[in-house]
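Shown here: the complex without one of its protein chains, the others still in place.
Up next is subunit A:
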Amino acid sequence: MTSTFHGLETARRGLVTQQNALYVTGHNISNANTPGFSRQRVNFVQTEPYPAAAMNRPQIPGQMGTGVEAGSIQRVRESFLDYQYQGENNKLGYWSSRATSLSKMESIMNEPSEDGLSAVMGQFWQSLQDLSVYPENQGTRSVVLERGQAVVDTFHYLHDSLTSIKDDLGNEVSVGLRDINSILKKIGDINESIASVEPHGYLPNDLYDERDNLVDQLSEYVNIKVEKVSSGGNSLDIAEGKYNIKLLDASGKDTGVFLVNGADYSQMGFQGGDDKIAYNPSGSIEKGDLKLFDAKGEVKLKDLSLVDDNGAMNFSQGKLRGLIESYGYKTYDASGTETGEKGIYPDMLDNLDKLAFTFGNVFNAVQKEGYGLPGTAKADNFFNLGSLSTSNYKGASSSIQMADLLPEQIAASTIEDNAGDGTNAINMSNIQGWELSSTTPKELEGLSATLNLPSLSAIGNGTMKSFYEGMIGKLGVDAQQANRLQNNSQTLRQSVDENRQSVSSVSLDEEMTNMIKFQAAYNAAARNITIIDEMLDKIINGLGTGGR
């Protein structure tokens, strides 16, 4: 026999459970705009029917339902979409950091325009043409000196601006590392909390959300792989467990490096004094510079692979790598010898140095062949390049200076004491179009002397002009590619995010509907109690009163 009060209990369970569902609905509505929040739902389960199948069960026609209870409160989320999102977010991080640094470079180079380096150089060549026409004129000569100074100033300006942005990128690397480390620490801490809640059979939904949000953020910086490990105890099957996070390499392969392992987490950084973690890269980043530290930031655990033995970048894709590539890193050949510095900014600075050195050096060579105005000594250098040479041109764009030259000492003339000859000025004005790799000695107009251009230039093939055009062209292509891929990965991330939102985000209409649904069920359960109450009233107060 079922109990007399069976109906009351069943209806009460309904009341409580619908009420719970309403509370969860309230939670969902409250968090409708919380980033990273996934809507939650109460998993209703029917309670054990009466009677339970057993040897001494009461003989009644069938099993009676005993009502409902809130089995679990689960967040609605699809982890496969998280995985997709992290992949796209990772690419976006990489390309957008590249796109930003390239776009800054474009602003500095300011080409094509009326005031970029090519325009300033153009004016310099023009002033030399003017000089070839009025070689005896002191005014024209002064203009050449001023224009020369403008070219030098432009080289300095470009070098300084590029260097200061390079330094900013170094700071950004350091900020990025701090950010990564703080995320890793938080994930470790949340893992710990989750591991202490789950064994009790609970689902710490809000912690899950927070942790997934952090993993999303981490995926922007480095490419990672998340593995789930059960917390044990009485964990539910649908519990998420602890996250173990591994670092992937450039090709997406597992490096075996654990960034987070349960409650343990690592820290990333450069080696400082006393084996302590440091954040600021010093100079360009070298092969073994990036290291993994323990949670205390002390003992070095492992070198993180940055470049392989062939000098190719093999660090995990992401924003951090994008920043390092912009900032610059050292490369090595197969035998492990350092081969130089690579990166967006170092490359541009290197090209600028090559250009400045070749420009100054070739110009000096031509100037030295000619003669100044009558009464001046044999022509001397026009630009001062210090001790730089063809093989050691580094820093030319910052160190190039005008030599201390008087206007009358500019060697416009090819014949001594002939003020009206401007042939060497023509030679000078044509320098930018000379093929620099040509092994046939360059014959100068009006002079018997020849120049061996390859020995004077740090630029391999082509002319100075085409070299500069190539620099701008490459910058344009790189920036265009970065912009395009940034856009692509942004679109992809958006579409994945949309899918994710479609599953997890709170729909107010839906919650409203649920609210009404649960309210109605609650009301009905309450009404059910009234009915049962009336029934009991009948039994208790209405029966056995016959003849009263």
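The definition used in the following text is that a residue touches a chain if its C-beta (ideal position, glycine included) is under 8 Å from a C-beta of that chain, and two chains touch if they have at least 3 such contacts; residues count from 1.
Convention: contacts and distances are computed from a predicted model.
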Name under which UniProt lists the unshown chain, selected from "PD-(D/E)XK nuclease superfamily protein", "Acyl-CoA/acyl-ACP dehydrogenase", "Flagellar hook-associated protein 3 FlgL" or "Autoinducer 2 import system permease protein LsrD": "Flagellar hook-associated protein 3 FlgL"
Hidden-chain contact residue, picked from the options A:V42, A:I277 or A:L475: A:L475
Sole residue of A:L102, A:L158, A:V173 or A:L306 that reaches the chain not shown, by the stated touch rule: A:L102
Listed residues A:I60, A:L406, A:I516 or A:I531, member touching the removed chain: A:I516
Contact partner of the left-out chain, one of A:A32, A:V299, A:A312 or A:I539: A:A32
Sole residue of A:S193, A:N314, A:N418 or A:N528 that reaches the chain not shown, by the stated touch rule: A:N418
Sites on subunit A contacted by the missing partner chain, in the whole complex: 32-33, 102-103, 106-107, 109, 111-112, 116, 118-119, 122-123, 125-126, 129-130, 132-134, 136-137, 373-374, 413, 415, 417-423, 426, 429, 445-446, 465, 468-470, 472-473, 475-480, 482-483, 494, 498-499, 501-503, 505-510, 512-513, 516
